[in-house]
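A single structure is presented below for examination.
Coming up: subunit A.
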Amino acid sequence: MAYSFYPGCSMEATGKAYGVSFEAINKALGLEAKDIPDWNCCGATVVANVIGDFPQQAITARNLALAEKNGAGDILVGCSSCFMNLAWVNERFKTEPEFAQKCNEALSAAGLQYNGTLRVRHLLDVLVNDIGLDEIKARTIKPLEGLKVACYSGCQTVRGVRRPDFDDVERPKVLGQIVEAMGATAVPFTHAARCCGGSQQFTNVNMIYDLTGDVLEAAHQAGADVIVTPCPMCHMNCDAYQKKINQVKGRNYDMPVFFITQLMGVAFDLKVKELGFEHNIVSPQKILKRFGL
Partner candidate 1 sequence: MCAFKYNPAASREVYNLESGKYAQQCMQCGLCAVTCPARHLMDYTPRQLFKMLFAGEVDKVLKANTPWLCTSCCLCTVRCPRGIPIIDVMHSLKHYHFEKGTKAPVATLSKVFFDSMMKRGRVFELGMTNAYYMKSGFGAIKDAMKMQDVGMAMMKAKRLPLAPPKKVKGLGDVKKIYDKAVALAKEGH
Partner candidate 2 sequence: MAKKIGVYVCTGCGIGDALDIDKVTKVAEKEYKCPVVRTHAHLCGKEGVELIKKDLEGEEGVNAVIVAGCSGRVNTDVFNFGPSVMVERVNLREHVVWCHPANDEDTDMIAEDNMRMGIVKVQKSELPEPYIEEGIVKTILVVGGGLVGLTAALEAAAAGYKVVLIEKEASLGGWVAKQYKQVALRPPYDELRENDIQDIIKQVEDNPNITVYTSAKSEGISGGPGIFEVTINQNGNTVKEKVGAIVLATGAKPYDATKLAHLGFGRFQDVVTKDQFEEMASSGKITRPSDGKEVQSVTFIQCAGSRDPEHLPYCSAECCVGSLRQALYVKEQNPDATAVIIYKDLRAAGQYEFLYKKAQSEGVVFIKGEVVGVNEAGGQVSVEAEDVVRGETVQVDSDLVVLATGMVPTTAFGEEELTVEVKEGEEAEAAAAAADTIIRSDILNLQYRQGPELPSLKYGFPDSHFICFPYESRRTGIYPAGTVRAPMDVRAAIDDAAGAALKAIQCVELTAKGAAVHPRALDFSFPEFNLSRCTQCKRCTEECPFGAINEDEKTYPLPHPTRCRRCGTCMGACPERIISFKNYSVGMIGSMLKNIEVPEEFEEKPRILVFACENDAIPALDIAGINRLEYNPWIRIIPVRCLGSLNLIWIADAMSNGFDGVMLLGCKHGDDYQCHFVKGSELAEIRLSKISETLDRLRLESERVQMRQVSIMDYDQIPKILDEFAEKLEELGPNPMKDF
């Protein structure tokens, strides 16, 4: 297995824990995911607001063209927002010839072109369909017995390409399967694919309080010990804003929020230092202690 990896900007900053723990998993599972050389930002969900969809999609397409040219394999994406952009542009390349032609015309300004030969895969997709649940189970050295997990797939993870792809767009299952393969319990979680409020932290923070507040409440109601997510934005809102939500909404959550790769690292008994827990804001210690870390 080999993949062209698209890390995205956040894996180096707000989602640092993801970047670090992904690398640990990458090695442990032998994913051979190598960064797309000289990748550029996809524009997240905001750039289209000021330049329009097509220019943003053309900029995103540069990454597809680079990956295709580099020939390292299908594109693997961890960040859900990046996944949404890359996968959607890729989908349009494959299903809308007019778009493909127009986009290639834009790419040709930089001497590039994309032939639509790659698939864009989310990390969860690769974990469950390429690695497989059996392998994850086999790799599990420290079964996460008794750990109750709220599996927060996030909205753009499952709806990035808008139509059912590797998971259900309304009631995602894949993350729960992975978590259960490691011996933990995926609690029934109503908000698995609900929006956390996204990037509205600066522009409309009430929305984060409301939406992330709902997610935290749902996890709390479900009796979860920890929230696990594959999305940097979900992670930041649930983790970094949890204290604020407690203040504003008069709540008392103490809910650690892990990236899925961090939890896998624990189950696979990887070096805890390589899992980026120092970047977690809500203390992960009470969870880590349960597994002797």
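Quick note on selection: all candidates are chains of the complex that A comes from, given by their letters.
A few comments on the model shown:
One rule holds for everything that comes next: a residue touches a chain if its C-beta (ideal position, glycine included) is under 8 Å from a C-beta of that chain, and two chains touch if they have at least 3 such contacts; residues count from 1.
Just so you know, these numbers come straight off a predicted model, no measurement behind them.
Interface remark: subunit A makes contact in this complex with candidate 1 (options 1 or 2, touch as defined above). Residues 9-10, 12-17, 38-41, 43-55, 57-59, 61-62, 84, 102-103, 105-112, 155-156, 159-160, 162-163, 169-170, 193-195, 197-207, 210-211, 214, 236, 240-241, 243-244, 278-281 of subunit A are the ones touching candidate 1 in the complex.
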